[in-house]
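One chain of protein is taken out of this complex; the other chains stay put.
Showing chain A:
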Amino acid sequence: MTPLSRRAFATVVLAASLAGCAGHDTDRGAAAHPTATPPPSRLSARAATAAPLGRSVPVGLRIPAIGVDTPVMQLGLAADGTVQVPPITAHDRAGWYRYSPTPGQVGPSVILAHVTVGAYGDGVFRHLADLRRGDRIETRLENGRTAEFTVESVRTVAKAHFPADQVYGDVDRSELRLITCGGARTGDGYLDNVIVFAALSATSP
């Protein structure tokens, strides 16, 4: 290679790399809005494989992948309009939000539990963020039936931008939301929420 051709080659390489940078900048600009993870199914997506169940309050929750097997209590609304949470006790449990559908009914059934319970240590949902797509969740219902859900996505979102529409919004099949806290700690709480989106995959008996 002569010095001239080397210089020409270097010029072309420099120009190409500049062009590459420009392309990346454009992408970044387009992705400035929070698109993030795969959105939960909003009216459509994959159809659930199991037929929806009738109304029956959940009494138990089992998540084999993270070793959860807990009774389920009922939760309503607090005086300030926020959702009630289970009490802070040594053996805490999960709670079903009673204004949401029961697990197996059409709609988003919502179950909450603590990630940590202060001085008592780990909460029921301590390892909720470890769940992965395809993991099973079993809810035992008061009528003796079991609704089995399959995890579709796990999201960690800032509490300041809690996606109420995606969590509580209408859906056209039976779905489940498991919610706890996560992310960085702030004083006596957490900055984020961990939300598991799951869909009904089987029922028994």
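Simple rule for what comes next: contacts are C-beta pairs under 8 Å (C-beta built on N, C-alpha and C of every residue); 3 or more make two chains touch, one makes a residue touch a chain; residues count from 1.
By our rule, contacts and distances are computed from a predicted model.
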Chain not displayed: protein name in its UniProt record ("Carbohydrate ABC transporter membrane protein 2 (CUT1 family)", "Tat pathway signal sequence domain protein", "Serine protease, S1-C subfamily, contains C-terminal PDZ domain" or "Electron transfer flavoprotein alpha subunit apoprotein"): "Tat pathway signal sequence domain protein"
Option from A:112, A:141 or A:200 whose C-beta touches the chain left out: A:112
Residues from chain A at the interface with the omitted partner, ascending: 2, 4-5, 7-9, 11-12, 15-16, 18-19, 22-23, 25-27, 29-30, 77, 80-83, 85, 88, 97, 99-101, 105-108, 110, 112-119, 121, 123, 125, 159-160, 162, 164-165, 168-171, 179-182, 185, 187-190, 193
